[in-house]
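Note that one protein chain of the assembly has been removed; the remaining protein chains are unaltered in position.
Our next item is chain A:
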Amino acid sequence: MKLRTILRHLREGVRNVLRNGWMSFASISSIVISLFILGGFLLLALNVNNLADQIESQVEIRVFLQLDTDQTKIDQLRNEIGNIKEVKQVKFVSKDEGLELLRKNLGESGEDLLQGYEKDKNPLPDSFTVEVYEPQTIAFAAKKIELINKADQTNPITSVKYGKGKVETLFKLTNAVRNIGLVIVAGLAITAMFLISTTIKITILARRREIGIMKLVGATNHFIRWPFFIEGALIGIIGSVITTAILLYGYSRLIYVSQFELGLLMIKLVTLKEIGFFVSVLIIGLGTLIGIWGSTLSVRKYLKV
């Protein structure tokens, strides 16, 4: 293909969008609407996902030690637990700190209940708080800690707790939420593709005659196809850029308006900075692909005439 023909196809593709004004408008609108719904759900899913991450990351393992465990043992255990691959961080919580924590957690009534348990009379053992990298591996990490205990003849650990049962239920829940989000987004993506490609097909159906005429004049299939390809891509890009702009602007407003209320609930929306690029690339990429896909598919059908 000669350079001037490539330029001609580009020019022609742009002109086609303008020539078929209302049809282009219809296609672009259908892209904007479908992708907007898709993008809205995508943002929702990303936030739900993020929320699930936040909740999951709060799970931790509590390792309680024998009352008479000495400092060398504590250091040794801390090292051994810290060496477990899944473990991110081991924090030592002394008995005093433990009491303080308990008091805080019990709130007002804590003062009365814990009266007289200070200093030497503190009944609580020393403990570790263990964080893992992947919350889902917490049960596995807990088991490893128990194995460390068994290997040690003095059995310095009295118990390993991570909310067994509850944590599993929590993970089931967060996983379900994630999967539902994924299914909805995937379903919407497919629906959007069909909706848009149908609109584009209709616009090209109206131009079936044109394709026939072009063939009569001696245009090769390639020659006919290229401007349609560019037209489809252009419609896809225009539609998806509009969508992305609306979506991201709307989202930034939402963050701004809701930050106080949601902050009270300890909910933090994913920032625009974190997902802006991802969402833009996804929406614009998808829109462009759908535009090209819709137009090439329909043109191919009529080229067989």
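Throughout what follows, contacts are C-beta pairs under 8 Å (C-beta built on N, C-alpha and C of every residue); 3 or more make two chains touch, one makes a residue touch a chain; residues count from 1.
One rule holds for everything that comes next: contacts and distances are computed from a predicted model.
**Student:** Missing chain, UniProt name, options "NADH-quinone oxidoreductase subunit D", "Cell division ATP-binding protein FtsE", "Cytochrome b6-f complex iron-sulfur subunit" or "Phosphate transport system permease protein PstA": which is it?
**Tutor:** Matching the unshown chain against "NADH-quinone oxidoreductase subunit D", "Cell division ATP-binding protein FtsE", "Cytochrome b6-f complex iron-sulfur subunit" or "Phosphate transport system permease protein PstA" yields "Cell division ATP-binding protein FtsE".
**Student:** Of the residues A:Ser29, A:Gln54, A:Thr169 or A:Thr220, I need the one that contacts the missing chain.
**Tutor:** From the options A:Ser29, A:Gln54, A:Thr169 or A:Thr220, the contact with the absent chain belongs to A:Thr220.
**Student:** Which parts of chain A face the unshown chain closely enough to count as touching?
**Tutor:** 2, 4-5, 8, 16, 19-20, 209-210, 212-221, 223
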